[in-house]
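A single protein chain has been omitted from the complex, and every remaining protein chain is retained in its original position.
On to chain A.
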Amino acid sequence: MSYFKPKFRHPRLPVNALGYTVADYDGAISTLCAGCGHDSISTAIRNACFLSSIQPHRIAKLSGIGCSSKTPTYFLGRSHGFNSVHGRMPSVATGASVANRDLIYIGVSGDGDTASIGMGQFIHLIRRNVNMTYIVANNGCYGLTKGQDSATADLGSISKYGSPTPFEGIDLASLALLQGASFVARSFSGDKEQLEPLIRAAMAHQGFAFIDIVSPCVTFANHVGSTKSYAATRAHLEAMPIDFVPMREEIRTQYDPGTTQAITLHDGSVIHLHKASDSHQTDDRNKALMTMQAAREENKILTGLLYLDPNTQDLNHTIELATRPLNSLGKDELCPGSRVLNSINEGLR
């Protein structure tokens, strides 16, 4: 059972441009383990939607199966959600997105849901460039079935059974980049400062936006020897800060042009990136990939916005979808009528 949160709200809670408080973006109380990284992600999504003043009901939440896929219940209670089948959320999101192009789609998946059973759908979702934010809460293990290694567990990472992972882990961010994703980011569930602007930027991006979030499993992968524990992640983290300025806000902060890069998104929002090194360029797929590989070799977890092409063309554009959502069309737009059918009959005689 999920528990209902008390409806009591502090009268002086700040409101956003729509007059909503952050509590209006709450979901049900989480039933995940206390300290689970996924809950921090849920909070970050909630805060990002609040900060960006998005009407909660204009968002649709989708997920597959697993601990991570349970989380959409725990944020945005005023949004429709769809807990689909294991590894198949990408196809459901694709269908939903072409049916109504006007909503904002957030998919939450896990490393098992995406990197194993859902790998095919994940790659094809990127290939189609569906306009959505796709978050992987990545803890390297299967939580709901009690701690088996997942395909993103790093080589040599010690599982809860005490044995080192014998296989190379799948790096979803690199894969997404190679397959042509237009927005690729990595983050850490414990880094709220970075995660919230990343999610806001991802939602503002028109196209497929991927965020791979290291999100430690406190129950099955938070021990010494696990490469995705809180301690190990913090020890190896190299975070590139990011600021997100929505289109309606005036840019107030002065940034040093030497270390930051400003990118304007399709909707007029601006992202300010603080780069890890001079050689890293967010608008160059090859250099981004090299930076990521170099970090991996140095055993660093490089987080931040790794690659962005703000001018990408999403699926709706590629298939030349009309602007009016398909689910709003009625008989008049859809039924050609008896006269047309009679002429078809004539052609068949």
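The criterion applied here is as follows: a contact is a pair of C-beta atoms (placed from the backbone, for glycine too) under 8 Å apart; a residue touches a chain by one contact, two chains touch by 3 or more; residues count from 1.
As a convention for this text, contacts and distances are computed from a predicted model.
For the chain of the complex excluded from view, the name given in UniProt is "2-oxoacid:acceptor oxidoreductase subunit alpha" [choices: "2-oxoacid:acceptor oxidoreductase subunit alpha", "Aldehyde dehydrogenase family protein", "EF-P lysine aminoacylase GenX" or "Amidohydrolase family protein"].
Residue-wise, the contact with the chain that is not shown comes from A:Pro90, picked out of A:Gly37, A:Gly66 or A:Pro90. Residue-wise, the contact with the chain that is not shown comes from A:Gly77, picked out of A:Gly77, A:Gly190, A:Gly225 or A:Pro241.
Within chain A, the residues in touch with the undisplayed chain are 1-2, 28, 55-58, 60, 62, 72-73, 77-85, 88, 90-100, 102-103, 120-121, 124, 128, 319-324, 326-327, 329-331, 333-338, 340-342, 344-345, 348-349.
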